[in-house]
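Can you keep this structure in mind? I'll have questions shortly.
Left out: one protein chain. Kept in place: all the others.
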Amino acid sequence: MLAQSFSWQVTVIILPLVAALLCFMLPKWGRWLGLVMAFAITGSVIVLAYQVMNQGALRYAVGGWGAPLGIDLYVDGLSLLMLMVVALVGLVVSVYSMAYFKAGKAVHFWPLWMLLWTAMNALFLSADIFNLYVTLELLGLAAVALVALAGGVDALGAAMRYLLVSLLGSLCYLLGVALLYHSFGTVDIALLAERVESTPAVWAAMALMTVGLLFKTALFPLHFWLPPAHASAPAPVSALLSALVVKASFYILLRLWLEVFSQDSTAAAQLLGVLGAAAVLWGGVQALRQTRLKMLIAYSTVSQIGYLFLVFPLASLMAWQAGLYLLLSHALAKAAMFLAAGNILCFGGHDRIADLDRVAQRLPLSLTAFALAGVSSMGLPFSGGFIGKWMLLDAALQSGQWWWVAVIIVGGLLAAAYIFNVIGHSFTRAEISHEAKPVPAIMEWSALVLALAAVLMGLFASWPLAVMDIGAPFGGGGS
Amino acid sequence: MYAINWDVWLPLCILASSLLPGLLIFFLPEERVVMRTLLNLGGASLKLVLVGILIWGVFNGHHYEFRFSLLPGLDLVLRADALSLLFVALSAVLWLITTVYAIGYLEGSPHRSRFFGFFSLCVTATVGVALAGNLMTFLLFFEMLTLVTYPLIVHRGTQEARRAGRIYLAYTVAGGTSLLVGTVWLYGLAGSLEFTSQGFVADLVTGHRVELVIIFVLLIAGVGVKAALLPLHGWLPQAMVAAAPVSALLHAVAVVKAGAFGIVRVVYDVYGIDFAVSLGVALPLAILAAVTILYGSVRALFQDDLKRRLAFSTVSQVSYIVLGTAIVGPVAAVGGLVHLVHQGVMKITLFFCAGNLAETLGVHKISEMDGVGRRMPWTMAAFTIGAFGMIGAPPMAGFISKWYLGLGALEAGQGWVVPVLVGSSLLNAAYFLPVLYRAWFKVPAASWPAERSFGRVETSLALLLPPLITAFLSLLLGLLASAPFSPLQWVRFIITLEYVP
Amino acid sequence: MSSDLFYALTGASLFTLGLYALIKHAHILRKILAINVMGSGVFLLLVALAAGGQQAFDPVPHAMVITGIVVAISATALALALMLRLREASGLAVLPDTSPEELSEQLPEAPSDVASKNNGKNA
Partner (left out) sequence: MNSALTLPSLLLIPVLPLLLAIALMLPPLRRFALWFAPWAALPALVVSLLMVPGVSVELPWLLFGSYLGFDETAGVFLFFTALLWLVAGVYSTGYFSESCSRAWFLSWFLLAMAGNLGLIVAQDMVLFYTFFTLMSFASYGLVIFQRTPEALRAGRIYIILAVLGEVMLFAALVLAARAAGSIEFVAVQSALAEAALRDWIIGLMLLGFGIKAGVIGLHVWLPLAHPVAPTPASAVLSGAMISAGLLGWLRVLPLGELALPGWGGVVLAAGLLAIFYAAFVGLLQRDAKTVLAYSSISTMGVMTAALGLGFIAPENWPLILAAILVYALQHGLAKAALFLGVDMVTAAPVSKWQRYLLIAGLLLPALSLAGAPMTSGMIAKYLLHVQAASVASFWAGWLQVLLPWSSVATCLLMARFLYLVWPRQRAGSVVVVKTRMMWLSWTVLFMVVVLSPGFLPFSAAEGLWLPEKLAGALWPVVFAGGLAAVIYWLAKHGKWPFHFRIASGDILLPVERVLWPVLHAMMLRSYRTLFKRRFLLSIYRRVGQCYSGLVFLLEAGENGFRRWAVGASLFLVLVMIFMFLAWQIIF
């Protein structure tokens, strides 16, 4: 518990914060500062990862205060993986944004994005539930501001609604925090886990916090705010929101359920599973109906989030791992999809699926990125999505709850249907040549790199799974 | 050390010999024809050489296995056993021929880099399917095959092509899902997915008979989609809108073959034929195959589109393989497995010829084929050999398979198979002979729908040579069936392993 | 009824009232106000419950509340700024997909063309 002279945990929070300030103060240099800092943050995450892999889970008390008064930063396999995926997606999106944002918007984008990164890193490192609230709120505000960046009625309306949702969710969460603190006198997750027992206050807190977080995670039927927000935001922002931001609230939910609410709340877990299943199906069907590419991708996110909730009723080690694996590969794949969609939008000036033929054939790299990411979303090999789906199926069958298998299958088929609906258009013979804006190669490659990463997740699964076990985050919830 | 290294890496090299050229081709600009051709043919030839080394090695007792951990307890395994060599050799040989044909066929058409890229990936996936050493690896490459074939089917980008692609996906993705569920379930029960001759299920699972039957159905349904087993065959006739090399690939080299091969794997190396019989699933499978054989032929009888007729013929012929697999007994198994090779060689000939007709004369329908034998005698000679092979007339390759199937069915006490074979032969004759009659004996129409002139030869050499080679092969494979290293001999060798403990 | 419980119940009531207003009212400004009311409720609850504990003095809830207020202020600021931008862009400070009945109920001065515009978007 001793304060170390230098902590990489703190570094990964401080670095983006400093970057945000610098970008804000030196708007001219914002782009380059942002990029350099993105590399720096990624580097420090790598160092942290190295440290964690060698030494196991780490707890660091900021300023030496320690729980219950001080702020603890805790990193285990779960949070490390989250940090790493944020770093990877963040880095690629930063590179992409270099080319994407022209002068005007770049001024706003870089500080907000760095702030978002700060919030996420802090969130994944937080060891207490109040700190989680603060970072969650910070994350929400930054995310809303980023959505509003696009301007226009659609984006502003979507941002406004997103903000209200975000605030409502966090307030409920905060109410839960108050109840828990009242009952057990601490907000530290580890301590709470030791002290927690079944009381009305706990179940009220559980309900409030869970549903508050569900709202922010956009689980069906509380998903309504997500598609407009994600679809109307600028492409890099959509990628960040869909890939990372919704995962942050899920991460908190996961932590709480693993540690604090882990005692036999099977009915609630089943309900989460049912909602997840409904999300998988509803999101998939809605995605199938969309005529705009970005809306389709957004609904695909709604559907994919549903999968993550199927692990709650299964609640075995394999299931948690499967959920996390799906989360990671979805993050990579969805970011790649949105970036590719951004390229198409930028190139052709529209994202109408029916008219994609004029565009897609001339952006083969982006199309490939979209297709590869789509493969992961469908859960077909070789991709991270496949591995996650495999483990989820295995867990479902082993627990004897075969009905989830049906959901997973139908979800996969729906995903295949809507993904190929897009890809099929790109093969259409396009007679009419189209006025197009060239897309910088760096933007095309960024999308492709993320998609390839999602594919590689399917080949090298052992390593992330080994990292996941550091500090046994799923040990409590295991079978 | 050096030798051991090669034993590990050779299977991977075989995979890479088409994967890497494929990936490189994607990035080639459209007009770099020479480079692309060089990569294509270089990759295909290299693969052939490597496969040759592999066969030689296996024959000399080398054990080739590449292992890579995919998940804890689950490996990606590429292994060269006798059965996989059969399929690998088939696809390697036919790929080379098909590549030559495709180069000739697509000359001057758009998006060739894309086409040949996916073309190579398709073969990579096929080789992966062939070399897969466990069900997991098989599944991975099987699904990959689905994905990389889709762009080939929709390559032309017409409305029909996209429709065909959609139907293809609807079937194959659903099938893949079924396979996935079956595989996961089986893994949960058995804890291993390693292919073992005579099956691993019986050793690792006790009880769970109902589950095992359901899993069997799931697995067979999964691979059966690609093998175009009866209720799952709908995509195949639709997919004939694709270009001729693609049809050849679908019907003879890759997709359908992978499905049939999968059925062989599931029955022999997952369940084991004896255990499958004791579960009571072998006979229904055989009956299903028999029904498919007859059904496909009946449907083929009524098609006027040449490629559609051929497609239904494939539906029928591929089920021979399934039938041979599902009948218990070494002789029938030889018949089924050897048909894997024979059907491939014969059907690819037919599709090449159909492609030649379409490309040179614009002839797509059988009713347009009057007297085409005079205009394109070589093509039609190859077609004739292929057609007689399909009918099962000696000494073509098809006869060899049919003979063994009949003999094996009798050996297994399944006499009902013989009438099925006879009926199928009759139907085959009924839908192939009229085509031959038109082509050879009718007076040609005044002009062809869309004729292209190639000077002295009837069509370009790249289009003409492949069908001639495969036609010659399908004659040779039958005529010299008992020669050493003929597919028949190799299959006998495989079956000895399967049936003799 | 101890005063702590009274404060706690008041906090809960404020929260509920705010929630009701947040759901009911179409105008964004009212929603922002409602959110603030809810926030106040939570803060009240936090402080009240902390006081009811065994310890005589617990600084943690206060620290929490202060942090929470800072967060609430920045959120409100962002919300107000957004609302102004939205009104600037669309002419109305309501969320998209608001039904015309709600509009006419809440904003009697709402011009009919906006209502029909929203209607069209729904269709």
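Order of writing sets the chain letters: A, B and C. Residues in each chain are counted from 1.
Simple rule for what comes next: a contact is a pair of C-beta atoms (placed from the backbone, for glycine too) under 8 Å apart; a residue touches a chain by one contact, two chains touch by 3 or more.
This is a predicted model, so every value here is computed, not measured.
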Visible contact partners (per top-of-document touch definition) of the missing chain: A, B, C
Absent-chain contact - pick from B:35, B:426 or B:450: B:426
Selected from A:214, A:280 or A:344 as touching the chain missing from the view: A:214
From B:57, B:165, B:355 or B:392, residue that would touch the chain that is not displayed: B:392
Residues belonging to subunit C that touch the chain removed from view: 19, 22-24, 26, 95-99, 102, 122
Interface residues of subunit B (partner: the chain not displayed): 298-299, 302, 377, 381, 388, 391-395, 399-400, 402-403, 406-407, 410-411, 415, 418-419, 421-422, 425-426, 429-430, 433, 441, 478-483
Subunit A residues that touch the omitted chain in the full complex: 161, 164-165, 168, 172, 198-200, 202-204, 206-208, 210-211, 214-215, 221-225, 228, 264-268, 271, 282, 285-286, 289
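The rule we apply is simple: only the chains that are shown with their structure count from here on.
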Chain centre separation (subunit A, subunit C; CA means) in Å: 26
Centre-of-Cα separation between subunit B and subunit A, whole angstrom: 42
For subunit B paired with subunit C, centre-to-centre distance based on mean C-alpha positions, whole Å: 65
Interfacial residue positions of subunit A with respect to subunit C in the complex: 68-69, 130, 133-134, 137-138, 141, 144-145, 148, 151-154, 156-161, 163-164, 167-168, 171, 174-175, 177-179, 181-182, 185, 187, 228
Parts of subunit B lying in touch with subunit A, wherever the complex brings them together: 26, 69-72, 76, 111, 114, 139-141, 143-144, 146-147, 150-151, 154-158, 161-162, 165-166, 169, 173-174, 176-177, 180-181, 184-185, 187-188
Residue numbers on subunit A that touch subunit B, as the complex places them: 357, 361, 364, 368, 375, 378, 380-382, 386-387, 389-391, 393-394, 397-398, 405, 409, 412-413, 416, 420, 423-424, 427-430, 459, 461-462, 465
